[in-house]
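Quick notes on the structure that follows.
Complex shown without one protein chain; remaining protein chains in place.
Let's turn to chain A:
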């Protein structure tokens, strides 16, 4: 056993740099509103993301009302339907998942887990949140402009997105693009913070290979976001010019209502390339933090060290790198050189290798572990099965010949909702149940949590499993009305109604979750500083919730990796990272 990264040490190297200069809050406004404290910014990010996520949830109900009971709810016309699906998709992917994982969990956990007092640039961190909030406000504003929000589909493909018969063509699309540009600017400020904090502001003894996998996941996802968002930024700027200035970057020569438009010579496919060069890494920008968090949840709640830590780290890095060369698998039906299809199918399927390594390692971590079915653990386990399910349908869609008939059917909708909708959201819930005691000092109510879990988990399967079946029958996605289609049998229409009812039940179950969050803030059981008996640094803070500067007078010193659970011969079944190795209890391996 040479070269194991998790050997504990008795001492740590001396500090290389001085303590950081912390900005100090003066008064209520700079403590809770214009705060430069990463922990407050994290809660602001999370609250904003969950609030806009609730809007997306309601939009999904409206979509399901139309799909399950076509013609019953007459206020949903085709235009509104398209606006609902567009806004639902964009909010979920960008404004909820990206913001919550990176802005929310990233801000809270990175400084605490690497043993820093705060993010390295607190002022830029604060700006990051306020620009994100502005982006959300601009996005929401598009509901109230003439014509409403854009209805071009969340991918915003031109020329559709700016043609005059697309809903939201007047103001909605402009506000959407402006909002995305703002989001990217805001994210960049935060992302630079997360990256530099992980690289340069770790505490003594915290090598990269001792970091909890949560930090690894968020760190790699942040770097990916810093490299992938530029493509979306450029695409948004160019489409904005096409819309406002009449340039023709993406607009080919078109005839609309019998009249030739002034556009000509642009390439719609270029937009698709730019969009998916962002869009595919985006899947992993959401998934990698989820991978990291799940690794920590499983290890903590199964009281067992993570299996193959080094492999897990490299898998995260390799998935991150590979995800930049697979984007055109979203464009198999857009038309491309067959050799490109071959290339992108191959790279896509190669990603299954590091991903499978991760899944095996999670399972092997659980194997013969002392599994506690706490709410975070339930959600983590649910994530693994959901991710495997969604990943397997991804193998179908990654192959060109299988994808071509399945493309633009409900099968695709079912696939990506399983793999990047339900799966990461299960992790978000698990992570909130896990870290809420640290954020507030109180436990969330267990009964409510378990009710929330079972309804959400089973309900999500009842929603999305039948959707695969409907998709395989050929039901197209994005269609306003599919009940009159000849090949749709009666049973499929009944299934659609069933899905819609389940969607309502799952949606309403979230009220229990929100109630639990609010109620437990004041009335929850006192959590103590380390309710889960976890090893990583955030549970070793002198105060709970952690105070300004996180660590009191002295920074913690790290002597071991984050996964010393059930170490033979140790007094407790966990050894915190900041406990030095003692020569005496070193058990023979």
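Simple rule for what comes next: a contact is a pair of C-beta atoms (placed from the backbone, for glycine too) under 8 Å apart; a residue touches a chain by one contact, two chains touch by 3 or more; residues count from 1.
Here is the rule we use: contacts and distances are computed from a predicted model.
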| item | value |
| --- | --- |
| Protein that the absent chain corresponds to, by UniProt name, given "5-methyltetrahydrofolate--homocysteine methyltransferase", "Bb3-type cytochrome oxidase subunit IV", "Sulfate/thiosulfate import ATP-binding protein CysA" or "Citrate lyase acyl carrier protein" | "Bb3-type cytochrome oxidase subunit IV" |
| Candidate in contact with the missing chain, chosen from A:199, A:404 or A:514 | A:199 |
| Option touching the unshown chain, where A:209, A:333 or A:511 are the choices | A:209 |
| Residue among A:264, A:405 or A:494 that touches the chain left out of view | A:264 |
| Absent chain, residues of chain A that touch it | 12-19, 21, 23, 120-124, 188, 191-193, 195-196, 199-209, 223, 226-227, 229-231, 233-234, 237-238, 241, 245-249, 262, 264-267, 270, 273-274, 277, 554-555 |
